[in-house]
Each structure stands twice: as structure tokens, then as C-alpha cells.
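Every protein chain of the complex appears in place save one, which is left out.
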Amino acid sequence: MNLSRRQFLKLTTSGIGATSLGALGFAPDRVLADVRNFKLASTTQTRNTCPYCSVSCGVIMYGLGDRSKNAHLKLVHIEGDPDHPVNRGTLCPKGASLIDFVNSPHRLKFPEYRAPGASEWQRVTWEWALDRIARLMKDDRDKNFVAKNAAGVTVNRWTTVGLLAASASSNETGYLTHKIFRSMGMTAMDNQARV
Amino acid sequence: MALESLDIRRRSASQTRAPDVRKHTEVAKLIDISRCIGCKACQAACMEWNDLRDEVGLTNGTYNNPIELTDRSWTVMRFYEEELADKGLQWLIVKDGCLHCADPGCLKACPAPGAIVQYSNGIVDFQQDNCIGCGYCQTGCPFNIPRYGVTDGKAYKCTLCSDRVGVGLEPACIKTCPTQALSFGTKEDMIDIANARLVDLKERGFDKAAVYDPSGVGGTHVVYVMPHGDPALYRMPREASISPLVGLWRSGFARTLGVLTMVSVVVAGFFHWMKVGPVDPDALPPREGE
Amino acid sequence: MTNHWADIKNANVIVVMGGNPAEAHPCGFKWVTEAKAHNKARLIVIDPRFTRTAAVADQFVQIRPGTDIAFLGGVMNYLLSNDAIQHEYVKSYTNAAFIVRADFHFDDGLFSGYDEAGRKYDKSTWVYELGPDGYAKVDPTLQDPRCVYQLLKKHYSRYTPEVVSSITGARKEEFLEVCKTIASTAPADRTMTSLYALGWTQHTVGTQNIRAMAMIQLLLGNVGMAGGGVNALRGHSNIQGLTDVGVLSDLLPGYLTVPKEADKDVDTYLAARTLKPLRPGQMSYWQNYPKFFVSLQKAWWGGAATKDNQWAYEYLPKLDKVYDILTVFELMHQGKVNGYICQGFNILASAPHKAKNLEALSKLKFLVVIDPLVTETSTFWRNAGELNPVDPAKIETEVFRLPSGCFAEEDGSLTNSGRWLQWHYKGAEPPGDAKTDLEILGELFHRIRTLYAKEGGAFPDPMVKLAWPYAVASRPSAEELAREYNGWALADLPDPKDKTKIVVKRGDQLTTFGQLTDDGSTAAGCWIYTGSYTDKNNMARRETADPSGLGLTPSWAWSWPANRRVLYNGASCDPTGKPWDPRRALVKWNGEKWVGPDVPDFKVDQPPASESGMAPFIMNPEGVGRLFGADKLTDGPFPEHYEPFESPLAKNPLHERAVASTNPAARIFAGDKAALGTSEKFPYAATTYRLTEHFHFWTKHARIPAILQPEQFVEIGEALAKEKGIRDGERIRVRSNRGEIVAKAVVTKRIRPLTVAGRTIHTVGIPIHWGFEGLTKPGYLANTLTPAVGDANVQTPEFKAFTVNVEKLGVA
Partner (left out) sequence: MANETQRSVTSTPVGARPPERAPRHEFATTRPPDAVQRYSTGERLTHWAVALAYTVLFLSGLALFHPFFYWISFLFGTPTFMRILHPFIGVALGILFFAYAARLWRENLFSAADRLWLRRMFAYMNGREEARVEGKYNAGQKAMYWSMIIMVVGLLVTGIFIWRPYIAPAVPLLGRRIAAVIHVIFAFIMFVGIGIHIYAAVWTRGSMRAMTQGWVSRRWARYHHPGWYDRVARKETVR
């Protein structure tokens, strides 16, 4: 092929032109929009129940990771369980933002102790905290346990240490709580139902 | 005919049509104000799904919070106490947010190609990657919806959860609504449901109940059932349409006229040159006294 | 709930009073919307405020806080004087025909037997006239002046529309409109459901508020019906479950009760609780009490509970009084409580009278807080300026804060207010070093038990011998505990009809509480939960089928008792066993046995009332619903209007007697009485409540709810605001005799001034959700204002009606 110098220049300039036009955005419009990635694509799903009011809506929790050993499962999203006969997938504003409770910056992460008169928490170990609580409880019970009342009737009660049970802990926790503390003879035991 | 189609029908600042030979079913969100309890679950679900967290603000003496739409609050509930002559005290609760107009003013006003798209199913979506933050969508919108990111300067609004709809799920607000004040489906079905609601409302004495689907913007893909009928009570425009000012400036006609003006200046100059040629006193023979 | 959430859709009329489900239970409220949409149901809201529930109501009536009984008494008067009752139901299924003892009377606010010094009643006259056969006398014609029906009519004849309007502030026409709508459900094919929550319970007349509605529902024949019932919405996710497993001072699991000092041995204890039928042919289910009790003792103490040691009866404490929260805080305030364990309960904010709570907690030697979140209780010693003005240096309490996992980080079940036990699964690990509640309990108990085993001490047996059949002693699993409360056979259980057959093999899980025995051959930790965990975990079932279309979904989770979805459903049939309304057929008698989509609340092979004389309220010894409450409550067999302990009125308009102005049987401690304010200094009625955006003191730690409702406010009506020159968003100070809070004002049309006893009364609304911890803007704990006096029967504090004064502070 014989190209005159003039022809050659023409070709190359148009080539350059085409390339730079492409760079300048003259390329054909992209037809597809960039939709945000569907964020639940490979999450782990777990069924649970909303812990707030007593409607007890079913929820599905979506966790990052596939439960493999090295993946630390972190919940990233919670939404209503569409199968649940009461909420049918719906959630109220509190339920719809459950993830912010689970991942709240105010979640407690380690045991703490506040000494008498102190104005700060100090971080302690579970061992230390539980040992000390057990000791305080036993000492108080040993000291204040009422085996018989004034009339001589066996009453076996302990009234000087009290317990408030949660309103959102499971039946199993509630049952175990009751079993444990009633076995100590505790009477000052209540839950949020009273309030 | 899939509802989840994200094929593009319209694209901002684009000259030629996107391929749209396929016909797609249009979707719509129905907001039935008569069933709304103002619980703000939709707001919460919207923030949760879209990973938005607005400022913890202040209260202004109403239940509105956040007080206004923001770049991180794509929907808010507005509360109005109205003493109506025939109905007594009414607490009107309006879910504010994008109406996904069939003829979107934002898209019309947007100068950045592909920053605003309208999918075949009717959803109008902002593509922040393409957004240049000019603010024109705000002037284009008849409902004052788009808001700008404080940090990134990009425009944001309700996407109707296009990412969820794209995989066949309903938007987050729809799913969460406890009282079915929100529903989602084809526009046709939503209009049918809305009309059925009017029958029930009229039976309960809401004689003026009406469906809000403003034709000025070609209808919307968010449709309201208004038990008291008059949109003004709910602080919505009675006649919603793209401002003629915006039309004036962003229409194809105006654009063409602008370009033609420019071209004609160039052409006129060219022809004048050809006809008259340049004036060059230096080319004149020297005059006396020079 | 007698019924359940989805059942609300079956109602024709829904009365929301003492609750605000659109805000506090939005997803349950869905079923109200459904009833309206598909059943043309009418929603009536009666409340001191125009709430978000009222926003979608067909009828709304504003009343003064604490006047519910006046309103409901007026409704009863309307129903009785207009004869708008379900006659056959009332005759057959209520105690309308029962004859009351002749010396029972009511006079100027007091029932017979009042002891003013002790502030309590001798209830011996509040009983039925018994015949020589030991059964209660009845007059089926309802004509006897001593029959319940006539007494009822007489009692409520005083509650005329004018009186109702004058006490409650409701407009007379509005009240009558509501009566008309309620009366429309008297026909057998129409039902009304009542939805209430803490708006009724948190009063000194809380129990009677609920009773008043229960009586209306009995008169209308709506109890036991689909779309009927008296439905406690309940405030917390597992408040039902924790009550079911009995974590209350005076309860044992399954509504068994803790022995009192008078119950000197197990026989005395059981005899007082094994109720004999009051009518011939009647079944009284509590006759099985010994079976439930012995099975519980076997679950708790296993082999250590034997017939010979009275089933370890001595291992249980005996009560000298009920140690409810108000009592415990009073004792704590007196320095008589040394240690306190808060297992996820923000008591500083939840018990009334914050200043007193602060002083009380400061007197503790140690406080243990187990919680997933920061609570004000755990930091009660922290100085937060005006919001918590304390000096940490002066507080000698040792405080332990133990981080627990939350719902998402554990397996287990929760019981909703519809009595469904639903199993949930762990989806993540607790953050940091946090441990699950079961782990914390297991570890703590393991230590205490070891200490007792090693050192001995005061009566170690109940702890040392506590049955502990868990694979990992320091960490019982949720499944193990669920199996335990469900119960298992300790020996082969023969079929009672054919002793050669074995129904349950030794070691197998029980399937129904009907299998429980009182001879120690069964163990079950909570009899009403028997059936929840059989050979499989029934609480985890998730079949959505609803064959009846009534929303029963019988194979979704498991509901107590016996997976029954509607309590008293035997009453949904007429005395011949035919459903009152075939569209609402829950059960029916097919000639041989009871069948139907729900589990019959009746002896399954027992013919209906017309043949056998057995009436459907089998938990009552009389077999019928109680219009006359007999001696079951401390403050009277009929609900009577008493003013709140703090009332804007100096005197109860119904009674002349001063002692009968407020509930004469309600207990109040001297210090708490002294802390009550007068109507002159605190002229405005006040009430506290939740908002939909928040859950108690909990979601203020969650970002989104904090965004949705960020800052503390108080609601006042436009009239009061105008009087005080207060505008929207301005800061105001709200004072009661116990303290003051400062908050922004929401000036609203939704609280109008009421005309009460000829005076204008303003109401002040105080949402509760703020505190000095949280992601929301810091605020005051609302209980800074509330009085420490509780319901006469269950001591629920009167958070819903007290008095305050309001002053303007201006723009912040």
C-alpha cells in the first residue's frame, strides 16, 4: 500500500482524534446505571425475635461472613421475618433499627468495678468480679438468713439481697435465675412486670 | 415484564434514547395516609438499609425528626395538627420523600449525563458517581426533594431501594411498614388498591378522600391516598408540575435554540467575511499628510 | 392476652384504652388496621392524649388521667340500663346469677369490712351464699336482689353520663357515641376486643381498671370469642415469660405461689391452693395444684425432694409480706437491703421517685448490674450535673458491671403477650469479653455453691442439693433448661384409663401437663410450659398454615397452655356446644368430644354445659366469669372510681368520705405519702408514656432511634401554653413535689383542657425515654416526678396519673 505523506497524516490525525474524543467522553453512553450492590448477597442468616415490646416480631439477622473459623461473624443488617404470622416481615422503628442496638457504641465489652467513693470505673477480670460477688453474697446470706420467724416457724428466707430480673432475657435465663436465687431463699425478687 | 427491571428508560443530559424496545411493568409505592400511624419505621428502615445515619438533632416542638429531608434522611414524616370543621381534630401525618415522577423535573434539569436515570419500571435514581453537585435537580424538582451531601456535595434522595427492587425485593420502607400504610407493586395494582381504599374511607365519612397521582408530572410512582382529599392540607402542591422556568431552560427547544444561536453567530461572521472581507486601513493607499 | 395478636383482625369493634398500640406495639397494631380494612371494624380510642393511635381512630374521647373506671362504669351502666348485653352468655357463663352473702354491702366508697387503721379490708363478706351442699346459691332468673346481676346494676347506676362527663372530662355526646358502638357488639355474631397496656396497670386502681373492662366483655359475651377478649399488650418482649416462670417475689413458675408464713407445712400450703368447685359438675383446674407443685420441686431438687421431706418444701422461703419493688426500695431506703442484682433492668429510671431510688441505691453495700448496655442504674453514682446531682465520693456502694450478650448472641425463647413461646438463635458472638446471661448465672452460682460446699454456712442444703443436670456445670444451655421446664418422666407413666399401657417412658419428655403427677414420678419446672419442648423443640416450629382463617397458625411456635391460642375458647360456644358465631368457630362439641381449629379450653370429652353443667371458665372454681370479683382482689369485688393519689381534685366527686377519695386499700409508705403534692401547688394532671420512636431507656443507645427522637420534650395543650406564654420548642420546667425536670415544650391541639367537676383541668404529657446516658441529647429521668405508690393488688406504681406544675424558662 502506498500512502502519500498527506494521506498518512490524515489517517494518523483521525486516529488520534478518535482516541482523544473517546477520552473526552464521546464514547457511546453507557446504558446501564450503577446500582448499589445488593448488600446481603452472601451474608449468613439467623432467625431471631425482636427483644423490645411483647409483640415479639420475627426478625432475620444478616451476618458478615459464612461462619468459617477465621471469619468473625458480625451482624450487618436485621429485617423482619416475612413468614412470621404476627409481623409478616414488618418492623416498627425500633425493630427496624435493631442493628444499632446490637452494634451500639454503648455496648459493654468487659467487666468493670466501681470502688466505694470512686468516680471512675476500673476494668476487672471476670474471675475477680465473680469471686468477689459470690463472696459478698455468701457473707451477707450467712449473716442475715432468717431460718425461723419470731413465732418459731421455719421460714428460711433471705431478705437483705434482692434481684431484679430482666424483661428481655429468655425464658431459660428467667427460669435459671428463679431456680438459683429462690434456692438461696431470696424473697426480694421481682421483674419488670411489676413496673 | 419483570418488576425488577433496571433497564434504563431515561438518562439525564443524554441526547439519544437508551435502548428500550422491551416493555416493562411500572412499579409504584402506595402511601395510604389513612392507615399511617406516623411511627417512622419507614424512616428507620430507610436509614438502616441504605447505611445512612443523620445527626442526632434537636426537637423543635413537633414530632418531626429529623425536621427536614437531608442527604442522610431520604424520607421523613411530617406531622400537622388540623382542626377541621366537619371532622374535628385531625393529626395529619405525611411521609415525605421522592415521588418518582413519570416526568422527573430533576432528571430534566440535570446537566450531568447519567447522574439521574429513570429505570424502565419507573424508579428515578441518582447515580452519585456521575453527579457533579450543581444543584439543578433541586430547582427542577416540583416537590423539593433532592438534598446535597455535606461532605461530598453530591445529590441524594430516595432510590426506591433500586438495589432491593433489582433483586426482586420490595423497598425497605415498604417492607417494614407495620400498618400497610405503604404497599408496593405494579402501578396498576396500586391504583386499584387506592381506589378500593377510597370506597372504605367514604363509608367512614371521608367524603373527599382522593388519590394523589399528579398528572402535571405525568403521574408519579409514589401515590398517596389522602383521606381529606385536598393536597394542600398535607402540604403537597395541588397542581404539581415542573416549573415552566425549568422547562424554559432545560427543554430540548431551549438547548437547540442556544446552540443554533452560537452556530449562527459563527456562520454570520463567516458569511460577512466572505462577502465584505476585512477592513484594513493599512491596505489603503497613503493619504495626504502621512 | 386472652387472645393473640393476629386475632384482633376478627373484631368488629376495637377499644384501645389504657394503651397506645400504634406507638408502643406498631406491628401488633397492624391487626387493628386489618380489622378496619377487611372487617369494617370501628376503632375507639379513649386516652388522656390524642395519640398516634387516635390519629387513625374512628372515635376518640379524651379523658382525665386516672378516671378509666368512671368511664367504664358509665359504659356498664349504659349496657345494663339499655339492656345491651348478651343475655344467654351472661346467664350461663358469668356469675350474674350467683347470690352474694347478705352482709356484703357498699357504702359511700367503701365495701363492707374496711379497717381504716390497717388500710385493708376484711373480705369475709365478699363471697357467695353457699348452700348446704357447699355449692354457691344461684338465681337463674336474675331477680334476686342479692344476685350479682342486681348488685352490679345498683352499683353502676350511679355512673350516669353526666357523672361520667363530670369526673372524666369527656364530652357527654362523645361518651354516649362510644357506648353505642360498644353496645353494638352484644349480639352473638359481633365481637369487641379490648387492647390495654400500662395505661391501665400503672394506677393505684390498675387491677380494677382491667377488671372493669373484663366485666364489660363478659356482659357483651366477648370473652373466649375470636376477635374478643381482654388483651394485655404488655410492655416488654419477655415480660410474659418472666412472669410465667414466676420471677416475682410471691410467685413460683406457672403461677404457683410462694408459701406464706401461715402455710406451715406442705399440706396446709397445698390445701389452700387446691380449689374445690363451687358448682355441681364443675371442673376446677387448680385441683391439680399438687401435681404442678410436686413436679416443680422434683425439677429443682430432683432426688432431694421426696414425699418424706414434704417434697423439699422447707427449701422454699416463706413470705412474711410481698417483697415487691416498692417495698424493696423502701427497705433499701431504710438501710435494710445490702446487696442488689440488676439483671438488665434500669431500676433507677424504672421505679418511681428517682431521688428516693438514688438515696436507696447509695445505701447498698454492693450493686451488681448485668446488662448489654450502659444504664443509669450502673452509673447512678456518676455526677451528671443537674441531671444526676450526686457526689460520688459520698457513695460507698461497690458497683459491679458485668457485660451480657443480647438477644442476637444467644439461643432461647421469648413469650409474647399472645402467650407464644418463640425460639430464637444465636447470630453472632457477644462483643469483647461479654458473656451470655446463662454463662454469667452459671459461673456465679457455681462459685457460691462451691463456697457453701467448702465452707458451709446458713442452710446450704437448697443450694448444694439444687438439681444441676447440665452438661457443662458452669454454662447450662438453653435447650437443657427448656427441656427442664417442659419436664420429663422420672418413671414410666401408665395411661390412667388402661394401666397396662405406658404413655411416657421414663426419661422421656412430657407432652402435656395432663401427664403431671403428685407422686414424684414427673419433673417439670413450669407446668404451663409443658408441651413446649417434647421430643422436639415446638417453640422453634415455623409453619405458617392457618386453616381456619382466624389467624390461629397453630403450628407456628407454641403457645401456653397446651398450644391453645384463645383462652376460655369454650365460651365461644353456646351451652349446647354450638359456636355463638359460626364464622368465629374456634371449637365445638361434635357429640363425642370438643373439636375445632383451636385446642379446646375444656375437658375434651366432657359434654357442654347444657348436658354436663360444666361451664367453660375452668380455672375458676365457679366455672364462670366473675362479674362480682368475690374476695380475689384486695380492693373490692366491683371496680369503683377512686381518684389518683395525686389528683387535681381535692376530693373524689363520688364519695363524701375522705378515706374513700383515693383507693382505700392501696398501700403507701409514710415517706412516700409525705412526698405527695397538693392540688393547690400542683394543679395540672400529668401522665408519663412512651413514644413510638423509642423503647424505654434502651434505644437511646441505638443511633437511629436517637435520630428519630433526639431530645426530651413535654407535651402541653395550647390553652395552658397560652396561659403561661409558652411557645413550641421553648424550654419549660415541670415540677412535682418530688423533683423537677427541664425539657422543651411541644404545644399541641391534641391535649385539650377538660371541664372536670366544674373546673378546667389541664393535662401535661411527659414522655419517658431520656436520661443522663445515651446517644440522644441528655435529659432528665421522668421518674424524677412520679409518686411512689402502687396498685392495691400488685403494687404497680402510679406512673400514669399524678400532678405537676409548669413554668416557662424561655428559649435555651
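Each chain gets a letter, A, B and C, in the order it is written, and its residues are counted from 1.
Keep in mind that, in the parts below, a contact is a pair of C-beta atoms (placed from the backbone, for glycine too) under 8 Å apart; a residue touches a chain by one contact, two chains touch by 3 or more.
Here the structure is a predicted model, which is why all the values come from computation and not from measurement.
Across B:L84, B:I132, B:A196 or B:A232, the single residue that touches the chain missing here is B:I132. Of the listed positions B:P19, B:G88, B:G205 or B:G258, the one in contact with the omitted chain in the full complex is B:G258. Residue B:L245 is the one among B:L84, B:V167, B:A196 or B:L245 that touches the chain missing from this view.
As for the chain not pictured, it touches chain B at residues 13-15, 111-113, 130-136, 138-139, 144, 148, 153, 243, 245-246, 248-249, 254-255, 258-259, 261-262, 265-266, 269, 272-273, 275-284, 286-287, 290.
Rule of thumb we're sticking to: only the chains that are shown with their structure count from here on.
Chain C has residues 26-27, 30, 692-693, 703-705, 708, 775 in contact with two or more other chains. Touching of two or more other chains is recorded for residues 78, 80, 87, 90-97, 100 of chain A. Residues 34-41, 43-44, 47-48, 53-63, 65-66, 73, 81, 83, 89-91, 93, 178-181, 200, 203-204 of chain B are the ones touching chain C in the complex.
Only residues 44, 46-58, 61, 63, 72-75, 78, 80, 83-88, 90-98, 100-102, 104-119, 121, 126, 129-138, 140-142, 144-145, 147, 149, 151, 153-180, 182-195 of chain A touch chain C when the two sit together in their complex. Across the complex, chain B is touched by residues 29-39, 77-80, 82, 87, 89-97, 99-100 of chain A.
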